[in-house]
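Note that one protein chain of the assembly has been removed; the remaining protein chains are unaltered in position.
Labels for the chains are A, B and C, by order of writing; each one numbers its residues from 1.
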Amino acid sequence: MAWEKRGTEGSLVTWYDNMEVEAYVYTAGPVGEAFIKGLNDKKILGSRCPKCGRVYVPARMYCEYCFIKTEDTLVEVKGRAYIYTYTTVYKDHYGNTLQTPLHIGLIKFEGVTGGLLAYIDGKPEIGKEVEIVSYGIPLKVKVK
Amino acid sequence: MVTGLKDEDLKKVYTVTYKPNAKYGYSAGQAYSVFLQGLKDGKILGRRCNKCGRVYVPPRMYCEYCFRPTDEWIEVKDEGIVMTAVASFISWTRERLETPEIVGVIRLYPSRDNDFVYPGLFHRICTTYEKVKDMSIIGKKVKAVWKPKEQRVGSINDIECFKEVE
Amino acid sequence: MQRVAIVGIGWYGFRPQTKEVSFREMMFEAAVRAYQDAGGINPREEVDTFISCQEDFWEGISIADEFAPDPIGGAMRPTMTVDGDGLQCLTHAIMHINSGLSDVTVVEAHGKPSDILTLPDIVDFAMDPLYVRKVSPNYHFIAGLDATLFMKEFSATQEDLATVVVKNKENGLKNPRASYASKLSVSDVLEKPYVVYPLTELDIAPYVDGAINIVLASEEVARRYTDTPIWIEGASFATDSANLETATLGKALYLKIAADNAYKMAKIESPSKEIKGAFIDDRYSYKELQHLEALSLTKDPVKALREGQLYPDGDIPTNPLGGHLAEGVPLEASGLALLIDAIEYLRQGKESAIVASWRGVPTFTGAVTVLKR
Partner (left out) sequence: MSGMKPNIYFNKRVAVVGAGLTLFRRRIWETPQEMSWEAARKALDEAGLELKDIDCVVIGSAPDAFDGIHMKGEYLSHGAGGIRKMVSRVFVGGATGVMTPIAGWYHVASGLCSKVLVVAEEKMSPGRPHPQAVFKYIWDPITEKPLNPNLIWIFAMEMHRYMKAYNIKKEDIALVSVKNKNNAIDNPYAQIPAKITVEDVLKSEVLVWPVQLLDISPVSDGAAAMVLVGEDQARQLTDTPVWIEGVGWTLDSTGWPGRDLAYPRYLEHAARMAYKMAGIERPYKEIDVVEPYDPFDYKELHHLEGLMIAKRGEAPKLLKEGVFDRNGDIPSSPSGGLLGVGNPIAAAGLMKTISIYWQLKGTAGKMQVKKPVHTGVAQAWGDLMQASTVIVMRN
């Protein structure tokens, strides 16, 4: 083919279209449902593996190590919440500068496997303890 | 054990709704750019491989059977034989249509009845549901009905449909 | 396991946009070149199986594998797709050959990001829909989280990251595929504003259009096609925990698992002594350093960088042809882009090389290939 190509202005067509259904509606499953309900009640709930004892946040139906079903009743997470790592977003992904830079952290809890994303108020630092200000997805937390 | 949900259950459980933002500007490239311009000009253009003689409609710059570049542009007839035809009573979002939309495959000329591969086009066919239902449209000769020149934009829709000719 | 040889490579594009070709025409261009490079092999008769690496939403077509066979000579033949990086396809090809299914297998991957008008939203679309997807206005935030922890754990500075950028963009100046090669200084990089802390615009590799085709052959038939086969001594890929909350950050565990498997296959005990060149994913500057550690090429990548070991004449030449920072990221062809850099490096007379890819945010998947001349 290399012998034949046109490249003059206007000789090549770009065809515009999309791959967009009206919407996707995702469900969380019974365990996810209970976890979300916990957030609404201002609680962090985790699912515990009956074999290894790991507690997962967000709660999921199975233990990723033992690969067995987690216990039916979720347990409340009471351990210290801290910043596992963080970043600050300055621009959106189309290159527009945000009015206020946004601190996003991955918050972990002592004694828990997993964690939750959070918007951080205050100067973020790895390992710093945080206080949960609101229980949405993501969480909102304040550096202690 | 997974849990089956009824439609009405869906309102009771937590859901996240997301509208994808997935937009593309597909490069038509060499073959389709010329093909689309051809449609605008009222022509169906194909590419021929001089080694095996196959004519590609829609065109390709390479022959997939011989794995070599195709050699030349040729204008095929806007006439051919209906290979199959169906009558759709549902839209692409599965809504009910009152009048069926009739589509099918047309084997364009030049080609022969016993060819397994041929220049073929997928398009609407202007005919009646009855002729689809009794299959009499299959095997009939049809010809492209073009949109008026000023309405053509370089799209497969520049052809309204293929219509039976005597 | 018998060794598998790479007997032909071909590429097309590696420009910010390739409007003159459709993705299929681009695949054909790369394929023709690869078959010529493999001594004029006829794909219609001499290739047993074909593998294309692709993802639907990168193509803008659902079930995009429909379009895989024709442009590479794979129509009416055993052609399949793997949803992964090209290096993952390469490992599948090795399995095709070693299972007895094939003597000659072709691997193809391509990316046409310039056709994707909403590419960042497509990346978002890959994230967990319940807990991650809508959190950040910028998908790079996951790299930001990873980079912050990496810098802390390895005591890396902003200058170190910028040094990687300067090194790779300069290395790219001699590479015909490196559209983004440049001569910059560390302060040029540092003066750029952050996109997501700690990464500036220059720490993030841009996208590029490109197609790559690789011809692989079993040990018995390789010499039929070339006098200078490149041997694959080891190959593997791995995924860490796919969920951001449970995945390892700061270190590239996915690549460590893949590398350990590949070294075992290649019977390599001391990677830093036996590997003479590293062609590794650097789509974010810090990733080059993080990946070097995961590959066990050095315990302290920051020290190695500062001591000059990562330059083309150093002990661990890393991305001597510029990597993604100079060439760009051609989506699923990324791993193969590093692979052809490595093959050209070996064809120039070097002894051995390692290629290591990553599938990018939000994945925790990487692949490793160990090559010898």
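Operating definition for what follows: a residue touches a chain if its C-beta (ideal position, glycine included) is under 8 Å from a C-beta of that chain, and two chains touch if they have at least 3 such contacts.
Every value quoted in this text rests on a predicted model; they were computed, and no experiment measured them.
Participant: What chains on display are touched by the one that is not shown?
Facilitator: Taking every chain of the complex into account, the missing one touches A, B, C.
Participant: If I consider the whole complex, including the chain that's not displayed, which of B:Met61, B:Leu121 or B:Ala144 touches that chain?
Facilitator: Residue touching the chain left out of view: B:Leu121.
Participant: Taking the entire complex into account, which one of C:Thr200, C:Ser236 or C:Ser334 touches the absent chain?
Facilitator: C:Ser236
Participant: Provide the residue numbers of subunit B that touch the chain removed from this figure.
Facilitator: 1-7, 9-10, 13, 18, 20, 24, 26, 28, 32, 35-36, 56-58, 60, 64, 83-94, 100, 103-106, 115-124, 129, 132-133, 135, 138-139, 155-157
Participant: So which bits of subunit A touch the chain we can't see?
Facilitator: So the residues of subunit A touching the unseen chain are 15, 17, 19, 21-33, 60-62, 64-69.
Participant: Over the whole complex, note the residues of subunit C touching the chain we left out.
Facilitator: 1, 44-48, 55-57, 60-63, 65-70, 74-84, 88, 91-92, 94-103, 122-123, 125-126, 128-130, 236-243, 253, 257-258, 261, 265, 359, 362-365
One rule holds for everything that comes next: only the chains that are shown with their structure count from here on.
Participant: Where the centres are mean C-alpha positions, what is the separation of subunit A from subunit C, in Å?
Facilitator: 27
Participant: Would you mind pulling out the distance in Å between where the CA atoms of subunit A average out and where those of subunit B do?
Facilitator: Whole-Å distance between the two chain centres: 43.
Participant: Residues of subunit B that contact two or more other chains, please.
Facilitator: If we look for residues of subunit B contacting two or more partner chains, we find 16, 18, 20-30, 32, 61-62.
Participant: Which parts of subunit C, given as residue numbers and ranges, touch two or more other chains?
Facilitator: 19-21, 25, 28, 57, 60, 117, 129-130
Participant: In the complex, go through subunit A and note every residue touching subunit B.
Facilitator: 1-6, 11-30, 32-33, 36-37
Participant: Within their complex, state which residues of subunit B touch subunit C.
Facilitator: Of all residues in subunit B, those touching subunit C are 16, 18, 20-32, 60-62, 64-67.
Participant: Would you mind writing out the residues of subunit C in touch with subunit A in their complex?
Facilitator: Touch list, subunit C to subunit A: 19-21, 25, 28-29, 32, 56-57, 60-62, 117, 120, 123-124, 129-132, 135-141, 144-149, 152, 193-198, 241, 243-246, 249-250.
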